[in-house]
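Before anything else, here's the structure in question.
Missing here is one protein chain; the remaining ones are kept as they sit in the complex.
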Amino acid sequence: MAVDLEKILRPVDHPYPPYPAKYMTLASGETLVIRQATRDEVPTLLKHVAPLVFVERDYYDLVAARVYAELLGWYHYRMQDEYVLVAQIDGELAAIVNGRSVTGKQGMSLHTLAMRRGLRIGAHAFAAKMEYHIDILGQDEVLVVAESPIGFRRWMIEYQLEERFDTPHELGGVPSYALTKELFDRARSKLVVGRRPVPEDLLAKAHEAILPPSDPPTPPADLLAATRAKYDLTGTALILQRWAQDRSADDA
Amino acid sequence: MREVYIIGIGITTFTRLEYPLSEIAAYASMGALKDAGLTDVDYLVVANMGSARINSQSALASAVADTLSLTPAGAVRVENGPASGASAIKEGFMAVASGMHDTVLVAGAERMREVNSLEATDFVATLTHPMAEYIYGVTLPGHAAMFTRLYMEKYGVTERHLAMVGVKNQNNAMLNKDAHLHQPISLEGILDSPEAMTNNPWVAEPIRFFDCCPVSDGGAALILASKEVAEASGRPMIRISGIGQATDTLAVHEREEPTDLMAVRRAAEQAYAMAGIKPKDIDVAELHDAFTILEIVESEEVGFFEKGKGHIALEKGETEIGGKMPINPSGGLKGKGHPVGATGVAQVHEIVMQLRGDAGERQVKGAKNGLACNFGGFGNNVIVSTYTREG
Partner (left out) sequence: MEREIFGYKCQKCGTLHYPFRMVCKNCRANGYFEFDTVPLPHAGKLLTFTFIHNLPAEFEVARLGLGIVELENGLRVTGQIQIDDPKLGMDVVGAIEVVKRDAYDNRYGFVFRAA
């Protein structure tokens, strides 16, 4: 009985080709490997995403919470045709990007979550995701939205996305933009890099374990000061600070 | 003129700081007061460029004096573009040298990360000529780019030289716990690998991402004191031996020789004359490398190297911490970060660390004379100052 219900609830994934891993040299001289993650790796990813839910800055909290949910959705077979790419340096998790296919011809970009700053890893990972949709899956366009205004503006400027305001995006239906094959081809030489195949030892290292990010974004050091910095006299501008105050009130 | 000594220093980490601006200034000031063993000063000078525009707070000095409970001491804010910091030091110097005050707190602070990077770019660009430059979309990286192109053409500076400055300074910053960037970069990653041009995109051609300083928050502070107070404090005797300042045309295109930075040259000449020393006497320098080209050109204009030869010295490693003329051991603006109003004060913070022999892993051995160059506008308001360890 239960088995049958599960059959109904579980979407059937289409047999899309996998993302062929690639590698590249970063500004630091380190090597970044971008590859497709497996379902089995979701629990490890969740562990590294969870702390970012509490970083109330640059929409890390919102993006991390949504990525967490999307990862769970994939893990429990509740999201159709989702894929997750991970970017790793020496095994260390540097970025997660995900998306799904709406149809064979249209892709939907979900999120880009960078865990190391200052090396343009987020940009590399986003470009890899676009490459997956357009080059590997052969889709005509990818729908894109963003939570962070500044990140979005950057993509708008770098890729010159087209408006698709009639097509709601799955992330709350905010106006969608589209990266078409033509736009992608124009940006390709400047933004899409990487070499294939990945040398075996590098790939083995990446698959061996997803190690925790070494310097992930963290919440403000002083929560109360951070609320003061937002000109908030009640000391509750940050959700975390509000919790801290509730806790001390409960103790009293 | 009385002699003026620096007896206390303090600094915050340069990064994104989620603290009110006045607290950033005050935090560094507390460090400086503690270092000097003082609880009180006669006068405060607070350097800051953008509080009214980007933090909606004017008259910052009053807020800092109050936050530190230093009222009723006099307090003033100095705004002089990216040279605000050194201008505040000069102001404090004159206050002590004149005999008007015995102890002065000089603090610099900026909180630019409160706005996004597009607004920060615009804010910094407001220091250009409003009608002849700003309206066209000129940015500071844009000025640096047009200047770099001429310098490359005339003196044979290449992208590789620029990148070498960036690599050196970001690596120096690894040795500085207060630096903004703790991320080493390599020539391979930003210049040579097949991915380098994507890792290191144009900001303003021919200037790339890693040729620019980052946009940072941060504060730094110094305690300036008369000789009597300095001797009584028991702190190392670091004397402000020379200060020079010069201006140049506001619109960059009006300069007679577009590859000269005359204000740097003139300010340096004044500083050396006042101190009675020569460029070769300087053991360590903090130069204003907001863009990598500037470190090279300033190293020539302050007299360390012949005009047009700065990049050769760089190539030979002379500007590294262990080299003949170490430049920007702190990481410079490139690695340490550039909270504009704080920068001039932070440069001197580093020089004092070096002259005291407290700089740890990045210590320049036996440094006795130091120099700082704080470059305002695109070279239209520059302060060069020198410092000497006594005893």
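Brief remarks follow.
Going in written order, the chains are labelled A and B, and every chain counts its residues from 1.
FYI, a residue touches a chain if its C-beta (ideal position, glycine included) is under 8 Å from a C-beta of that chain, and two chains touch if they have at least 3 such contacts.
Predicted, not measured: the structure shown is a model, and the values here were computed from it.
The hidden chain makes contact, of the residues B:Arg16, B:Lys90 or B:His129, with B:His129.
Here one chain is not drawn; of B:Arg149, B:His182, B:Lys227 or B:Arg356, the residue touching it is B:Arg149. For the options B:His253, B:Lys280 or B:Lys365, the residue in contact with the chain missing from this view is B:His253. In the full complex, chain B makes contact with the omitted chain through residues 117-119, 121-122, 125, 129, 131-133, 135-139, 141-142, 145-147, 149-150, 153, 201-207, 251-254, 258.
The rule we apply is simple: only the chains that are shown with their structure count from here on.
Taking the mean of the C-alpha atoms as each chain's centre, chain A and chain B sit 38 Å apart.
Interface of chain A with chain B (complex): residues 24-30, 57, 118-120, 123-124, 149-150, 153, 190-195, 215, 220-222, 225-226, 228-229, 231.
On the side of chain B, the complex with chain A involves touching residues 16, 18-20, 23, 114, 116-118, 181-186, 188-190, 193-201, 209-210.
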